[in-house]
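One chain of protein is taken out of this complex; the other chains stay put.
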Amino acid sequence: MWSRYWWKALLIILVFSPVKFYWEGDIRQLTRASGLFSAGFNMDMRGKITQDAAVAVLGGFRGIVTDFMWLDAHNDWEKRQWFRMKPKLDTVVLLQPHFLDYWDIGAWHMAWNISYDVSVNTAEPREAFRLKEQRHWIDEGEKFLREAIANNPDSWLLYFKLGWLLDQKKQDFKQAAVYFRKAAEFPEAPTYVRRQIGHALTKGGMKKEALEHWKKIWNGPRTGENQYELWDRIEAWIRELEMQLKVPFSERTFPENTYPDSSKYIQPPKTPPNPTHTTPAQPAFAPRPKTPKK
Amino acid sequence: MSTPVADIADQETLSFSLARVWVIATNTMTEVIRQKVLYVFVIFTLVLIGASSFFTQFSFTTELKSIIDTCLGAIKYLTALIAIVGTAMLLPSEIENRTIYTILTKPVYRIEFLLGKVVGMSVLLLIVTAAMSLLFGAVLFVKEKTLIASALQGSVGGAHVSDQVQQAVAAIHAQARNPDLLKAIALLFAQSVILVSMTIMVSTFATSSLFSIIIMLLVYFCAPLSAVAHEVWSAQGSPLSHAGLMFINFFIPDLSSMTLVDDVVVGKTVSMAFFWSTCGYAAFYSLVVFALGTLIFQEKEL
Partner (left out) sequence: MYAVETKDLTKHFRVGLKRKVIALDHLNLQVREGEVYGLLGPNGSGKSTTLKLVLGLHQPTEGEATVFGRSSETVVSRLHVGLLPENPYFYRYLNGEETLRFYGRLCRVTGPKLEEKINELLELVGLSQSRHRRLAGYSKGMLQRIGLAQAMIHDPKLLLLDEPTAGVDPEGSIDIRNLIIKLKKMGKTVILCSHLLSQVQDVCDRISILRYGKMVLEGNVKELLSKKDQYQFVGSGLTEQDKKAIEALIASRGKLVSASHPTSTLEDLYMESVGGTKII
């Protein structure tokens, strides 16, 4: 009796196969547009993980495999087995390159934790060698973050972290400022990012640029997120830089009589501390009170 | 007893009736539930509890990620399993128990019968998915509170303590209250519906439930590969090989767009266009496959 329906079945299949095929293609395009496509799977990956893990990844357990590998790397860190840890970190970001925290924390392990540990490694008596190791791991951290940015160019956090690494670990303040600037360009970047630009410029000796930067912030909008900016600190930094650079009083931001290095300086009255007033404990993330504009 | 009881007894025509479909659907649901399928919740709860206690880690976001990965993975596989195994057993058990004769010898269309089975399983899976999501949501809620409390208590040393903490809290919120998680779960349900329809179709010609299950498991595991194959083969070959490819491709649903939980966890957003296109695809494919199944079933000798 199947002879009666096989041609109807065939007709259905023939008519709908191309519809299905092209609809899938359409969805795949949408997937790519949203950046949703997983990082694929190639032989390179296969070489770095066990067979069971490879099957699990193909079977759709990618996230969980990565989680376990990350846990494994964490254990290696606790046991201080750096050379076991590094390939695992590499594989984790290979499997899920869009989870920023893997890059962030991995680089942090390399450039901060591991580099410190090898520098005080008592098993290695030669200081030069220890320093070389330390430098190596900082460089690895930097490389890691650069790769992170290559995979995730839309993340302010990674630019910031790279800048932070260059600032803290390599004292390359000029480059740090560059990356802080890149991070600050993103609208979702928090306010402290742009403050870091100023600090990096100051530390790097580019005081004029730093001053310009602070003044730009000072003269910028104070609405929305910016109301929580550290306006009093920025004022202090502007003042300090203007004094250091010996900017003519006519060009300074604030009235002349408020600068200690001016002859017209008027000392503001010291307000004695009120014994009955206690500063209420502020939760760490509460908004800061608005400073009155001078 | 001389007046006709059924209000259609003397009519000349019998139209397709959703009421009949629903009667069969509720009967199917009762039957499946009685097979202790709800014990799956016990398994799921264990997974939830295990995941929340096992993945305690140094970093809040990776901990939350691990928990979300595990729980969503559990929902994905448990619903797929129920969809395939539960559906595969429906027709063979009716035929074996001969209860099918008592139904199909009534004024019931075969399509109503099959549709009733599909609707019953789908509604059951909807309830199961929703319940699992609620449980998962509760765990996430509790974990979010715990992690934020830890974040506030201590913070990694650095220059901008309050900012860092603020950022950490914001990150935890973003992860735990990610609305795309709901979309991801909805797409998992779409996957279940495709699996139910396809399994019913396979079971109309399969000789036993085991046969259906094996075929469907094969299809399920080939499905992710079809996405890869799609790309590779569509780039090369003659029109004839393309046609042949499309033919084979017809039998393998592209489930990759419905199982993008990994990507959602990592923070990618699901656009509405993508969401609706995928839902539409799932509905379309389920209907076509169901139509095939109906065709085969109409001609089946019982």
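Per-chain residue numbering starts at 1, and chain names A and B are given in the order in which the chains are listed.
By definition in this document, a contact is a pair of C-beta atoms (placed from the backbone, for glycine too) under 8 Å apart; a residue touches a chain by one contact, two chains touch by 3 or more.
Keep in mind the model is a prediction, meaning the values are calculated, not measured.
> From the list B:27, B:57, B:167 or B:271, pick the residue that touches the absent chain.
B:27
> Tell me, which residues in subunit B touch the chain that this view leaves out?
On the subunit B side, contact with the omitted chain comes from 1-2, 4-9, 11-14, 17, 19-20, 23-24, 27, 30-31, 34, 97-99, 101-109, 299, 301-302.
Heads up, the rule we're going with is that only the chains that are shown with their structure count from here on.
> For the complex, give me every residue of subunit A touching subunit B.
By the definition above, subunit A touches subunit B via 1-2, 4-5, 8-9, 12-14, 16-21, 23-28, 30-31, 33-38, 40-41, 58-64, 66-67, 70-71, 74, 96, 98-102, 105, 190-192, 283-285.
> In the complex, go through subunit B and note every residue touching subunit A.
On the subunit B side, the touching residues are 55, 57-59, 61-62, 65-66, 69-70, 72-73, 76, 152, 155, 160-163, 165-167, 169, 221, 224-225, 227-228, 230-231, 234, 246-247, 249-250, 254, 257, 259-263, 265-271, 273-274, 277-278, 280-281, 284-285, 288, 291-292, 295-296, 298-301.
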